[in-house]
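Reviewing the structure listed below.
The complex appears here minus one protein chain, its other protein chains still in place.
Every chain is named by a letter (A, B and C) in the order it is written, and numbering of its residues begins at 1.
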Amino acid sequence: MPKKIRLGIIGGGGDSLIGVLHRVASFINDNYEIVGAVFNPDYEQNIAFAKEIDVPTNRIYKDFDTLIEEELKLPEEDRIQVCSVLTPNFLHFPMAKKLLDNGFHVICEKPMTMDYKEAKILQEVHKNSGKVFALTHTYTGYPMVRQMREMIKNGELGKIHKVDARYYQGWINTVIHDKEKRSSVWRLDPTKAGISSCMGDIGVHAFNMVEFTTGLQVKSLLCDFNYLYEDNQMDVDGTVLIRMGEHVKGVIRGSQVATGEENGLAIAIYGEKGALRWEQEKPNFLYKMSDTEPVQIYKPGHAYNSELSLGASKMPPGHPEGIFDSMANIYLGAAKAIRGEKYNDGEFPTMEDGVRGMNFIEGTVASHKQGNVWVEMD
Amino acid sequence: MPKKIRLGIIGGGGDSLIGVLHRVASFINDNYEIVGAVFNPDYEQNIAFAKEIDVPTNRIYKDFDTLIEEELKLPEEDRIQVCSVLTPNFLHFPMAKKLLDNGFHVICEKPMTMDYKEAKILQEVHKNSGKVFALTHTYTGYPMVRQMREMIKNGELGKIHKVDARYYQGWINTVIHDKEKRSSVWRLDPTKAGISSCMGDIGVHAFNMVEFTTGLQVKSLLCDFNYLYEDNQMDVDGTVLIRMGEHVKGVIRGSQVATGEENGLAIAIYGEKGALRWEQEKPNFLYKMSDTEPVQIYKPGHAYNSELSLGASKMPPGHPEGIFDSMANIYLGAAKAIRGEKYNDGEFPTMEDGVRGMNFIEGTVASHKQGNVWVEMD
Amino acid sequence: MPKKIRLGIIGGGGDSLIGVLHRVASFINDNYEIVGAVFNPDYEQNIAFAKEIDVPTNRIYKDFDTLIEEELKLPEEDRIQVCSVLTPNFLHFPMAKKLLDNGFHVICEKPMTMDYKEAKILQEVHKNSGKVFALTHTYTGYPMVRQMREMIKNGELGKIHKVDARYYQGWINTVIHDKEKRSSVWRLDPTKAGISSCMGDIGVHAFNMVEFTTGLQVKSLLCDFNYLYEDNQMDVDGTVLIRMGEHVKGVIRGSQVATGEENGLAIAIYGEKGALRWEQEKPNFLYKMSDTEPVQIYKPGHAYNSELSLGASKMPPGHPEGIFDSMANIYLGAAKAIRGEKYNDGEFPTMEDGVRGMNFIEGTVASHKQGNVWVEMD
Partner (left out) sequence: MPKKIRLGIIGGGGDSLIGVLHRVASFINDNYEIVGAVFNPDYEQNIAFAKEIDVPTNRIYKDFDTLIEEELKLPEEDRIQVCSVLTPNFLHFPMAKKLLDNGFHVICEKPMTMDYKEAKILQEVHKNSGKVFALTHTYTGYPMVRQMREMIKNGELGKIHKVDARYYQGWINTVIHDKEKRSSVWRLDPTKAGISSCMGDIGVHAFNMVEFTTGLQVKSLLCDFNYLYEDNQMDVDGTVLIRMGEHVKGVIRGSQVATGEENGLAIAIYGEKGALRWEQEKPNFLYKMSDTEPVQIYKPGHAYNSELSLGASKMPPGHPEGIFDSMANIYLGAAKAIRGEKYNDGEFPTMEDGVRGMNFIEGTVASHKQGNVWVEMD
């Protein structure tokens, strides 16, 4: 009989959107209970937030190291089992590492690390830890994305020969066209945001979706960024040509200056026998195409869906579930893994997805900086 | 500072979908904690379910009456404050009544009662109780439905002159065309399901949406049902002509044999200056139309939305929220009312919506039975 | 070997939109040549228009009677074979009648006559004439509407049990809310526009689509009009409950005050096994639904379509054809009939459609005037 998993939260306090997303996701399937946290580096705000959301304050710690230290003193049956790491990007790596080193499972926000090197180190740490590591590439939790993966795995498209993914947003328009703003926002400051803005933040999601749904790997890439202004050092737009094997090619398009686009992640996979098309903003509609038959619209909850997809929706067809439910599905998968239950490897993204993602981001930067040349992925 | 509201749950155990929906909705905004319940009339299953979802079993009661009795013995600061009533339809009325009589707030599933007479009684009880009563017409929780209400209230459509709402499903096709099945399913048994199937179950939602969004009331109606078979006594399809005032007319269409429709609730409101159109299966898109300007697509989370709408979405534009989030918004509104905080009267449906709904359902049945004649609503 | 049919045009001169539509439709499949006309009651304008569109003026007549008289003097192999009647509504009947009486085929705009009585007379005349009579219910010419008809005929939906059609426009908003305007526009003057505005002009199209696609007939109807203002005598909105046989019911909705709607004709047909849904403004997409399978989107030009549908598109899939092409398909069907070639009875609407339409319009008016009661159709 299941018993709630003891969850710790690092970060995500106050108005944090990512905090709400993870907290709700952890509740949705009755699998987790928040027993400890460091919601905020400021201790008073930390406690205040715990009270606001009514989490007992006895295990609200003043900082991450104290959390580890104190939790380790608790008997194993009371101790936090898994920590969700929702802190600023540069802290993901050291925290995830220390958690794994100390025997905690980890649910980690994206980006997993600040660079590929860190990612490889963390991968090594994870390998030796025997613990579960889930990376919250949220969009893989949607039932129709999972359905794509299963249909492709089952050969319904035949051999894949082309992929086309995009992730278009427009929000950086509101800062980039003003010289003052663009020089002050942390997102466009390489010392704070890492080596890439557009690819690092969103392009990597599109990349992950491509590998997640097709089961194929990107072998090499060629990338062209757009910085929009001479004095801007971070990519706010980029197009990546990709090769996934002999005669299997594609394109990944990312933008933060695609004016008016909100959260425009979309993916199309073309195979010899059929194709699939999906858009994040209408997540409950999956289009299956062929050259000779009517287009088919798959929707969640129908018996014609795969088990992996059916396990990702809670309500009957026609009752839209959204991004909170998608994230909850990842938490559900992680819960199964933490409990040692059987699960489909599509139920949550892993360390390998994180390593691949960092490899991709660095590859795009390298390709662009070297003059838009082909760069091999590992 | 907020503190979680002590929630009791009646019904909703086991595989109950409505149970999941309410439970998740109560979690989503960190406002409620389940402290007591009767999930199931079978005590063993009741306890087993509590353990499965990890609710402490000390206040899992053997039946509803015991819950009331025992909770009243607890000091007020520990006692359940509000109960969610998720039991079979015929129990909604007696349970809600007893809860209000004993000083509990109530969150009640639809239909509020089995008939209009009960509804009027409950209304009286409620009036005298001073307690909060929230009826879970889930669809009013969507941000774009709330946006409709506010835009209409603000006069953006001018005088309303026409409404058109539908709620089409197809699922009864899977039972009704088989004589055996249609005579055995409880949904089509008037002794179990009440006087109406299609109008009672879903037509009433469309009715509620019409009154919720326009702020107008249906004055009279004329209805034609379809039973499909001579030996079937319950409406599985019906069309209702409505009048909402001088020269303000409309139509409400309901069906459970609209083959292939899943949860096809949709509403269009036409006024002198503009119109609004919304569909439940694509809940994050609201269409504003005029005779001379381009159609506009409103989406949640944008600053151009009303406060009521903005309060109903948690994430930035482009991150789809769904039906769980919609229900959570109703729970959020009820939480404000329970705590005595200020709230917009669009934040949750009330006793009055329940009374109007029963009046509507009985009106449709009366109109049909009398030969499709006009029937006044109170 | 085909030879162009000699076509006469009555009306449709100057800026007439209907004139352009018919003229282009007659050209599209290389079947017709305009050899004579009375484009305009004013002879000078008549001639001027002929010159403008470069039709030889030798057979441009000063009036309709002269056209008949003079054409009859010509040898049969030169004489106009078919006349398109595009004049104001009240002239359709006398002109069509005289044309048939004198041995001409007729292509007639809608409404066929001013009332049902005239329609019955014309039907009689036609029966005795042996001539082709095509009524331009334009929307039946779309390939996907024809596909609907064929799929239903082939039993792909099983027994039909529900239909839902609408034709919503908003343009009368621009005149009706101004007292002066609404009392002066000919459309709202019963002495000029006939007994009905909304049902007569557009509701009848929806009615025709229902009978065209299902192959069933409306047996009885109950209608409620909206006039919007006390001083307006013409329906600008109406909802019609229909019965098409035992337990086969439906609704036809028409409006000219559905603000922001342009030419919103749509139809949905629900049967035991499946359903079909189509919208005029996106005419190249036909949705087939079932309760258990993914929705399918049929598009023109694919081999999976019926012969009747394939014959109605000229280009490969993905090359949108529109309303001119739809009308052209009706002209094409009429051409086959005029030449005595074999054709599918779905290729053009006939006298029977016209008679049914007038019966329907009068039925809706009668039902409304008698207090929204059931009225039988013949």
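We adopt the following convention: a residue touches a chain if its C-beta (ideal position, glycine included) is under 8 Å from a C-beta of that chain, and two chains touch if they have at least 3 such contacts.
Note that the coordinates shown come from a computational prediction; the quantities given were computed from them, not determined experimentally.
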item	value
Among C:I9, C:I28, C:L67 or C:L308, the residue in touch with the chain that has been omitted	C:I28
Chain not shown: contacting residue from A:D30, A:E71, A:E109 or A:D164	A:D164
Of C:E71, C:D237, C:E321 or C:E347, the one touching the omitted chain in the full complex	C:E321
Positions on subunit A where the hidden chain makes contact	157, 161-162, 164, 170-171, 173-174, 177, 222, 224, 226-229, 237, 239, 241, 247, 249, 251, 253, 255, 257-261, 268, 270-275, 288-292, 295, 372, 374
Sites on subunit B contacted by the missing partner chain, in the whole complex	288, 292-299, 302-304
Absent chain, residues of subunit C that touch it	1-4, 17, 20-21, 23-24, 27-28, 30, 33, 48, 51-54, 169, 171, 261-264, 280-284, 299, 314-325
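The rule is short, and it goes like this: only the chains that are shown with their structure count from here on.
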item	value
Pairwise touch network: line, ring, star, complete, or other	complete
Farthest-lying chain, centroid of Cα atoms versus that of subunit C	A
Degree value of the rotation bringing subunit B onto subunit C, based on Cα positions, nearest 5	180
Centre distance in Å when subunit A and subunit C are each reduced to the mean of their C-alpha atoms	55
Chain centre separation (subunit B, subunit C; CA means) in Å	43
Between subunit B and subunit A, distance of the C-alpha-averaged centres to the nearest whole Å	35
Shared interface positions of subunit B, touching two or more other chains	171, 261
